[in-house]
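The following block contains the structure, expressed as structure tokens.
A single protein chain has been omitted; all remaining protein chains appear in their positions.
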Amino acid sequence: MNPPDFFGPGHRACAGCGCVITLRHVLQALDGKCFVVNSTGCMEVVSTPYPESSWDVPYIHSLFENAGAVASGIESALKALGRKDEGKVVVIAGDGATADIGVQTLSGMLFRGHDVLYICYDNEAYMNTGVQMSGLTPLGAHTTTSPAGKVIPGNSLDKKDMPSFALAHKARYVATSSIAYLGDIKKKVRKAGGIVGPSYIQIHSPCVPGWGYDSSKTVEVARLAVETGLYPIFEYENGELISVRKIKKRKPVEEYLRMQARFRHLFKDERGKEIIEKIQEIADMNAKKFGLDA
Amino acid sequence: MSVFIVEVRIHGRGGQGSVTAAELLAISAFKDGLYSQAFPSFGVERRGAPVRAFLRISDSKITKKTQIYEPDYIIVQDPTLLDVERVDAGLKEDGMAIINTPKRAEELDYGINTELKTIDATRLAIEVLGRPITNTAMIGAFAGATGLISIGSIKDAIMERFSGQMGEKNARLAEIAYERMR
Amino acid sequence: MDEVVITLGGVVKPGTARKNKTGSWKVFKPVVDHEKCILCMRCVNYCPEPCISVVDEKIEMDYDYCKGCGICGDVCPVDAIEMVYETKG
Partner (left out) sequence: MIMRKVVEGSIAVAHAVRTIKPDVIAAYPITPQTHIVEKISEYIANGELNAEYVRADSEFSAISILVGASATGARTFTSTSSQGLALMHEVLFNAAGMRLPIVISVANRALSAPLNIWNDQQDSISQRDSGWIQFYAEDIQEAHDLLAIAYRVSEDIEVRLPSMVCMDGFILTHAYEPVELFEESEIRDFLPDYNPEVYLTTENPLTFGALATPEYYTEFRYVQTRAMERAEKKIAESLKEFNEHFQRGETDLLPVHGPEDGDVLVVSSGSLVSTVKEVAEKLGNDGFGVKVGKMLCFRPFPADAMRKIADGVDKVIVFEKDVSPGSEGAIFSEVKGALYHSENRPEAYGFAVGLGGRDVPERVLEKLIMECIRGERKEGFHFGDVRPVREAIL
């Protein structure tokens, strides 16, 4: 009854790391029959200090911003060498690698139609280098490069819409998921694994030190992101929205924000209150756009 | 060391096939058992701009890689170029200029001091090809005027380069120009 | 000096990080009350290491790797896992 694991133990990720939970279940969903291309980032540095590896699947790390291209190359080589049946090529990349520095190679990979599953483990900042703001850092969040200061209260931008970016490239399958729902991750990864062509799944994966919550609360904080409507869970196949995770009674965003040190400054003054209202608006818009409310 | 080396500069306008002319002459010379080399002047010029192509023919391996400053021959594909530049710059005293123009050599008021041959290649091309593309006429003319390359090789090179009817028409055009120049 | 092995291109064998016992990181360790446990597998599935498995129909924690994050206790639906302070040495 124990699930087979293809990652760890012995890795050096922080206690309570949400990204490792994502990793485990992605690999399990593919039965380890895959080639992993990993961008520079937390999952890379914690798993491969020479001469050790935490991986039980063929794995390559090349650079920060080229995972989409490296994956394209592996897939092309498997085709050229007649080895396509060996397994699926999977990118595992953080949000910075995906939405910022690696966006071009992701674009090329999606556009050319490579048979690659691209997984973005979204912990909403450059955690590997010490919590700097990325294109997927949410509005209001304090990071070390968008600090909550006397004049500017944290990140003034909202998350880049990468699922839409993937959809605009006509990716065969585009979905979001969260470590709060392991069954959802498995189902979606299996589905994408079975589709020939490019697919993109963005998985909300909390970061204990980056977000500032107790390490035991990783699942809880992830669930609140979904239950407030801030992280809508949906899936598109061939450009059509085919499923949305409904929310019975949407919770106010404060509940989610209050749990995390990165939003603590928002609860101190009137300015913070305004930003919380804006964040609530984002959740409301998500709810409207995807029909989240059950 | 080479016993003889001949250097040719072709003047034309972008789109007139000057590089192809140099290439075809190089291939033809090679077919005749000679060594040859062709290369364009490397520019960012677009269609219509004055361009140059270069050709070297020798009886031994050509190692020179520089541009040609003192040509033995110049080929001018477009008569309007005479108004914009000195096409005969550096032309050797015992060299020869072959110019596409409806004028006869003695009517051409350009001040070329070397041997000068003219041919109305544009009219010939229109007659034979139905289009004013003169490069195959000019290489035929070059072969006829200089005797350096056999017309058989020129026709072979053309037939290899252009397929079917286009090849035959161009080969015929080259041959007509060749005969005119002899 | 000791000789080091440098592999061609730095290629490494799979799963070799298992020799890195991360269990030393923990301050609190999870202890399972097998009476309460209903073997729902949530702790197994959520363990980030992963170091929880079912052995002889009982949840077993591999303390060699457990970093003591406490997720297992937090996700347990029947409060069968308690985090206790681990005295070291």
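Order of writing sets the labels: A, B and C. Residues in every chain begin at 1.
Definition applied: contacts are C-beta pairs under 8 Å (C-beta built on N, C-alpha and C of every residue); 3 or more make two chains touch, one makes a residue touch a chain.
Predicted model only: the values in this text are computed from it and were never measured.
Colleague: What are the shown chains that the omitted chain is in contact with?
Modeller: Contacts of the unshown chain, counting the full complex: A, B, C.
Colleague: Given that one chain is not shown, which residue among A:112, A:160, A:187 or A:258 touches it?
Modeller: Per the contact definition at the top, the residue touching the missing chain is A:112.
Colleague: Which residue numbers on chain A touch the omitted chain?
Modeller: Considering the whole complex, chain A reaches the absent chain at 32-35, 37-38, 44-45, 48-53, 55-63, 65-66, 68-81, 83, 86-87, 104-105, 107-108, 111-112.
Colleague: Touching the missing chain, which residues of chain B?
Modeller: 1, 22-23, 26-27, 30, 35-40, 42, 44, 62-67, 69
Colleague: Please output the residues of chain C touching the missing chain, sorted low to high.
Modeller: Within chain C, the residues touching the omitted chain are 4, 6, 8-14.
Just so we're on the same page, only the chains that are shown with their structure count from here on.
Colleague: Mapping chain-to-chain touches, which pattern fits: line, ring, star, complete or other?
Modeller: other
Colleague: Calculate how many whole Å lie between the centre of chain A and the centre of chain B, each centre taken as the average of the chain's C-alpha atoms.
Modeller: Here the centre of chain B sits 64 Å away from the centre of chain A.
Colleague: So, what's the distance in Å between the C-alpha centres of chain C and chain A?
Modeller: Here the centre of chain C sits 24 Å away from the centre of chain A.
Colleague: Residue numbers of chain C touching chain A in their complex, please.
Modeller: My answer: residues 5, 7, 10, 12-22, 25-26, 41, 44-46, 48-51, 53-54, 62, 64-65, 67-71, 73-75, 83.
Colleague: Which residues of chain A touch chain C in their complex?
Modeller: 1-3, 5, 7-18, 20-21, 24-25, 47-57, 182, 208, 214-220
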